[in-house]
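My questions all concern the structure below.
Yeah, one chain of the complex is gone here, protein chain that is, but the others are all in their spots.
What follows is subunit A.
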Amino acid sequence: MPPSILYHCSCLSSSPHPPPPNLPSSSYSFHPLHTLFFCEECDAVRCNRCVSIEVSSYYCPNCLFEVPSASVRAEKNRCARNCFMCPNCRNTLSVVPSDPPDTGDSRLSMPISSLNEPPFFLYCNHCRWDSAEVGITFEKPTGLAAQLQKYEDSAPDSLEFERLKEHFEPFLRASSLSSTIGGNTTAHASSAAHSHHAHSNSITAAASAALARDIPGVSKYQPLTRTTSGRGGSGKDRSRNKDEMPEYRSRVEISKTSAYGGGEADVELMDHIETIGSIATLEQRWVNSWISPLQTKELKPLRIPLHSKRSKRCPSCTHILIKPEQKAQSVRYKIKLVAANYLPAITVALPHAQKAKAELAKKQLGKSTAAAVEDASISASNMHAGKTYAFHLALSNPLYDPIQVRLSAPRMNVSTAPVKDGSPEKARRPPFAISLPSSGFSVAAFAEAWEYEDDEDMFGVDDGDEFGMKGGRETDGRGKVRTVGVLERRANVTLVGGEVVIGKEARGDVKFNMLVSYTYRSDDPTPSESNDGDGPSSTSKSSSAANKQPEVKTFAFYTVVDLGHIIPRDEPRAETDF
């Protein structure tokens, strides 16, 4: 696994410190930078788990038609126009005319599109399924949904559903009046035709609800006895307890008919199947909404389900973080407060692994198996116990002002070693030590590519292959080879080196939390604030900065750096490769 870095979102939790990264349960709170948002009001990082999401608009992924939210429900979350999905491969179906009658090859000059040969049918370009196999053909190439509507309405399941709705409707209405004032939206929706009974004035509605509430010992007061008529058995219903209702008799006895799944006919079918392909797969059956036919040849084309565009809000201050454009075709956003525009992007690299990978790539040039190269490079990038490795962090600044960054690795009391019997003390010692540049360093501002001057200050050698160096940190004494500190500054990227010393008995992954705090000049006239997640180092910095310039802001966030796997010393190498 290549080295990676993930950012911590505290998700509104009280403690600013992230959980120790070695625990498997802590992976939920660390995210890659491109999935994070930043709220300007709260000055905090938000992740996908803590934002509140609401639907902005619905659209069909095929025709990109925006469906107004009101008709989404009526159309059962599917596209109402000519968009259908192949039941076989779930590709989009296109409407094609039938072949012209076979008169040989003399019809070359006539373009096909003017051949309006009914019957039209749906055709999948990918798997060549067509709807004529299930017997669905159309007379006109447009308005297919309407033409199919009568099929759908006469399907037994929707008829059954209509009957159920009619059966339950009076009881829903009655219970909606005796419940809270607003009434159940379900009752209102299902009794759309009867909604005129609802009180127009909220006061009278409140009064009637109060009158209709249950008083023990007294029979229920039904104010609507006068208005609803024509329901034969309803008078009897009302005198009883409202929980009882006449038994519902379904239109069709399910157990008797075998056409609706289950039953003897299915078993017969299974006994006589010839190819496994004639039975529909689970995926194909579940995507089909109501009746799931067992056989592949009975799968019908489905309308394409709608997709939605979502907008996201900050959970605490409810400011909008992400708001997409209303048009379905555009992928841009009206409001886009992503963390990548505020936080520096950090990438981690292990220079010794990169060198090994480059050498391997040269050796295997021309071979088509990329998997072998990857495996070998993975094993080369793993770290051995007992050695010291350098790693590079590249920070790139997204802001238009230069920033001052300070890194620190807070101490944590965990170990990666599995708990062996009889050695509880070993479990406490951290297996590796990190040395990071302790002083702050600056990263230049982001500017367009042509505005950068061409001076690259190289402070050190790029490939810090420091195998033999024990004793940790390298000071500035040796100007040529320096692993800890600022290595390079180019455009708006600063390359910083750090070092990790792996203990002899270490196992597992090298993962450590890193606190990154940076100060930048903000446009706000407010004085500098220290935010949640500040380490002790940055508070002192911000207070000193506050005295100097009133417009400097400090922000800090935690990250977890994962450098890779440790190869233990005593075990053979092949065992730990994954």
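A few notes on this one:
Rule of thumb we're sticking to: contacts are C-beta pairs under 8 Å (C-beta built on N, C-alpha and C of every residue); 3 or more make two chains touch, one makes a residue touch a chain; residues count from 1.
Methods note: contacts and distances are computed from a predicted model.
Per the UniProt record, the absent chain's protein name among "Dynactin subunit 6", "Serine/threonine-protein phosphatase 2A 55 kDa regulatory subunit B", "Aladin seven-bladed propeller domain-containing protein" or "Histidine-containing phosphotransfer protein" is "Dynactin subunit 6". Across A:N77, A:S98, A:S175 or A:S442, the residue that sits in touch with the chain not pictured is A:S98.
Residue in contact with the omitted chain (choice from A:C89, A:A146, A:C317 or A:I335): A:C89. Of the candidate positions A:F121, A:Y342 or A:F555, contact with the hidden chain is made by A:F121. Interface with the hidden chain, as seen from subunit A, comprises residues 88-89, 96-100, 102, 107-108, 112, 121, 123, 126-130, 132-133, 277.
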